[in-house]
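Of the protein chains in this complex, one is absent; all others appear in place.
This part shows chain A:
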Amino acid sequence: MNVADIDQGIRIKSKRPSDSNFKQQRLPSWQPILTAGTVLPTFFIIGIAFIPVGVLLLYFSNGVSEFSYNYTNCARVENQSQTCADYLKIRGNENAECHCSVKFQLERDFKGKVFFYYGLTNYYQNHRRYVKSRDDNQLLGEFDSTTSDCAPFQFDHKGQPIVPCGAIANSLFNDTLFLTSDSHGNVPVSKTGIAWPSDKQIKFRNPPGNLEEALKGKGRPIAWQKNLWELDTNPDNNGLQNEDLIVWMRTAALPSFRKLYRRVIHDDFAFKDGLPRGMYTLNITYNYPVTQFDGSKSFIISTTSILGGKNPFLGWAYITVGSICFLLGIVLLIVHLKYRSHAQSSTSNTNQRSPYT
């Protein structure tokens, strides 16, 4: 090892850094400057683009027909002076059935596909503990799965594990809503096709074989009046794959929400184009208590547009934002015209030799 040799090697190799564009920070670059002049077009473009979009959204939103009926305090069929809500509050009536019958008129035809929703307000499905209170593995048919997240709805009073466990399943919406047209008879509805296909296919699965067998030794949710296998007669819509359950289990994001309840079957002649206007009777089997948390229940009939349901907010928001942009664009235009020569003149070079300024 001769040090002199190394010395020579070093001598040949210059330490000069490589002259690549990247290393020298000389990549092709673009330096936009945000001034009134340069940003003007953006504001106008946004304004011009957003206002029509907003109008379009409004148009579609207005095209959606929607009827909503708040039946929270509907009167009992048996006793018109008593609301079902009050009736259920009476001790011992917790699991009793209460029926309501409500008449209302649809002012105009509901064209296109018609959906029934139930809407709840002040209902915190997004509450931390509520959201957690489920067992996704159980919902996939693994009934042996158990998780403490479900507590206190993990075991029933017999100590049997509850299937499906947890607060969400326990608080399954169990009102029955049935609409009859005064002129055309019962509105035919489908109980299926209301859940997200992804939910039904991926997140919920019944165990193979007889459901009742499989559920032996398991408890049913405390608040339920039916067993899991009794939710529907249709085997494809029963048990964990019952779409009402699936819809309910998809926790809502906000405290006032609606959930798809039924979709109208448009095979029938009378309901071929949707829901004709006229008088309707809503028959309610009122089970679900909401008054103790100041909640409300609504029955909603709605059509859809290609842009979703009825929500004028986005339309108005787009129009507003577009208008604001347009206005600001005008302000900028004025500023631009006024100060265009400003920058050129203001480059006075003050040679202030002090660190304090």
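A few points about this structure:
By definition in this document, contacts are C-beta pairs under 8 Å (C-beta built on N, C-alpha and C of every residue); 3 or more make two chains touch, one makes a residue touch a chain; residues count from 1.
As a convention for this text, contacts and distances are computed from a predicted model.
Per its UniProt entry, the chain excluded from the display bears the name "Phospholipid-transporting ATPase", taken from "Phospholipid-transporting ATPase", "Large ribosomal subunit protein bL20m", "Exosome component 7" or "Autophagy-related protein 13". Within the full complex, the residue among A:Ser18, A:Ser81 or A:Thr233 touching the omitted chain is A:Ser18. Across the interface with the omitted chain, chain A contributes residues 1-5, 7-8, 10-11, 14-19, 23-39, 42-43, 46, 50, 57, 117, 119, 123-134, 136-137, 139-140, 147, 151-153, 167, 170-171, 196, 198-199, 202-203, 223, 250-260, 292-294, 306-309, 311, 313-314, 317-318, 321, 324-325, 328, 331-332, 335-336, 339, 342-344, 346-347, 349-357.
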